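Structure record follows, encoded as structure tokens.
Of the protein chains in this complex, one is absent; all others appear in place.
Just so it is clear, A and B label the chains in written order, and each chain counts residues from 1 on its own.
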Amino acid sequence: MTIDIPALLVSAMLLAGLYATMSFGLALIYGVMKIVNLAHAGAMMWGAYAAFFFIVHLGFSPFLAPLVIVPLFFFLGILMQRFIVRRVMNAPPIASLLLLFGIWLIMQNIAYLVFSGDTRAITTLYTMMTFQMFGIAISVNRLLVFCVGILALFLLQQFLGRTYMGKAIRATAQDGDASKLVGINTERVMEIAFGLGIALAGLAGSLMALIFAFDPDFGRSHLLKSFCIVVLGGLGSFVGVALGALFLAIAEALSVLWIMPAMQDFVSFALLVIVLIVMPGGMMGLLEKFKKS
Amino acid sequence: MQVQEALRSWKPWVGLLFVLFLLWVPSSGIAGGYLQTLCFLTFLYVTLSTGWNILGGYAGQTSFGHATFYGLGAYTTAILVLRGVPPLMTMPLAGLIAALYALLWGYPCLRLRGQYFAIATIGVGEATRLLMLNLDDLIKNNTWLNGFLQDGVLTGGATGLMLPTPENISSYAVGFYYGAMGLMFLALLASWWVKNSKFGLGLFAINMDIDAAETIGVNTVYYKNLALMLSAFMVGICGSVYAQYMFYIDPQTVFGFPMSIAMVLMPTIGGIGTLAGPILGAVVYIVVQDRILTANLDIGTLKLSLSSMHLLLYGGLLVLIILFEPKGIVGLQQRLARWWKRRTGGVMARKTT
Partner (left out) sequence: MGVLIQGDNVCKNFGGLRAINKVSFEVKEGEIFGLIGPNGAGKTTLFRCITGVYPATSGRILFNGKDITRLMPHETCVLGITNTHQVVKPFPDMTVLDNVRVGAFFGRGWVQHEVKDAAKEAMRVLEFTGLAHRASSLARNLTLPDRKRLEVARALATRPQVLLLDEVVAGLNPTETDMMIALIRQLRDNGITIVMVEHVMRAVLGVSDRVMVLSFGEKIAEGTPKEVYTNPEVIEAYLGKSYAAGGAASQQINA
């Protein structure tokens, strides 16, 4: 049985771009607000269904849909933060976890109601196309998704690096109290950050819908993968999350060589648990999991 | 003297009446045995809920992966029964295996704080489900391990396992009804005992401030793991009961995330960390689920999507509870009691002046 390793790796790298897009939303929210956004899974899933709705029902072009979805989800995220999540910011972190879990449940079951549990997929002109480069067949679909993802991350990086709000976000992520002291409206920052996080999740979902089939249960395994990547890579650096995404995508791709394809997700789940236990304080002191230093 | 005083209050009498009612249900044949089934499920879920509460409510370690223990209990029983072991004998073993598995991944994971532990449990839950789904295929080529296979089947993969059904199924069901009821009371007794013991005090201390508890002499690692193992044991036994009652198990149901979700929702909605909370939560869960599911029987093809309404409801309830009354139904009841006391207390004061 010959497995085309170069093709596998290329495909994995393309997927890594998507994984990075999907993880950054989670990393951003965690970094700024120190809460784990379980509704991230719901947002990704809704992003997929939104793409389905716009592309299949309304006939949008597959890469125009994100342009609508991103601002929509951004707005949704701001609403969620302002009216719901904000109230538990001062409670122990487990409260926000449970709250966001409840929101995820709601999102998931609204999807079941509206779309039913059937698996959906989006097929477009690009779905089956491949082109040859250096003798490797590359899926056009994946390449375009990769490009959109990277573009989005690039824009995000520019935003965080060059705009006032971007810097305010980074400051709040580092030290909320100090940020308040220098006049940063941290409430506003958190709203924007949460909005961005949800928007990125929605974007990732809408892109993933072009590659994978999905149903309302869609977000869960991707949530775990995102978390795995965030822990591996660390916060505050695109490099960290990108590296984590790359690492996971390649590990998953190569794992096919040794284990059954059905167990591929097992790799990321097991990795998540192992990384949580073994990584002391994350890669850049991200997660304060242990009380000892 | 305390007993005398207690007997004077109406509560124990109502409770006794209720228990007598429960004992009578199977012979009554209400709704053609449907009430009996519903009560049985309630007993099972109260036990599950109470088990989860020991770790999640008393010790404050929220686990989203308790389905692993349920599934392990169910599969232990199923696998052993298919190889000729009497079902009832498999029950303690089911609980034990669940408890040991808990120790295996619990020991490293419990070092994680609150939300990270919760995330880890989701990971473990999903990983275990996948493992059990594919276990047969994984071991069939391994010469040492494939001796466990019976006709090429250990866990049965996605198709699950089917147990032999007994001949007299209705008396079997009645037997299980009383058995589950007994189990539930045992579980409640255990929970009550823990709550009032030194062990429970330690767990509450860990829940409220783990660092302070550690410096004041509580061996937090030991206690957390003990709570996890006890919780797993109880849930594992419930899994075993499930397998013996349904005669069919599959990984999607017993190891699935929805099962874990149910175990989180019930005590949280009912009143986390209390004795009555898990009971109330389980009753609400079963009743709501039943009412919504049966309400859709005649809507034909729409039944599937509408049956998710109960989860939508729970999601909403959970959000409301976290936002407004973290102590759940029990907390609401306490608030009402206080409000009522103030009202009647005020009236009394006015009357005496």
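Quick note on the criterion: a contact is a pair of C-beta atoms (placed from the backbone, for glycine too) under 8 Å apart; a residue touches a chain by one contact, two chains touch by 3 or more.
The structure displayed is predicted, hence computed values, not measured ones.
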item: Residue of B:Asn142, B:Asn219 or B:Thr344 touching the missing chain in the full complex; value: B:Asn219
item: Residue, one of B:Leu201, B:Met246, B:Ile292 or B:Leu313, that touches the chain absent here; value: B:Leu201
item: Subunit B residues touching the omitted chain (full complex); value: 198, 201-202, 204-205, 208-209, 211-221
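One rule holds in what follows: only the chains that are shown with their structure count from here on.
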item: Intercentroid distance (Cα basis), subunit B paired with subunit A, Å; value: 32
item: Residue ranges of subunit B touching subunit A (in the complex, touch as defined); value: 60, 62, 64, 105, 108-109, 111-116, 118-120, 122-124, 126-127, 130-131, 133-134, 137-138, 210-211, 257, 261, 264, 268, 304-306, 308-309, 311-312, 314-319, 322-323, 326
item: Interfacial residue positions of subunit A with respect to subunit B in the complex; value: 35-36, 84, 87-88, 91-99, 101-106, 108-110, 112-113, 116-117, 220-221, 223-224, 227-228, 260, 262-263, 265-266, 269-270, 272-273, 276-277, 287-291
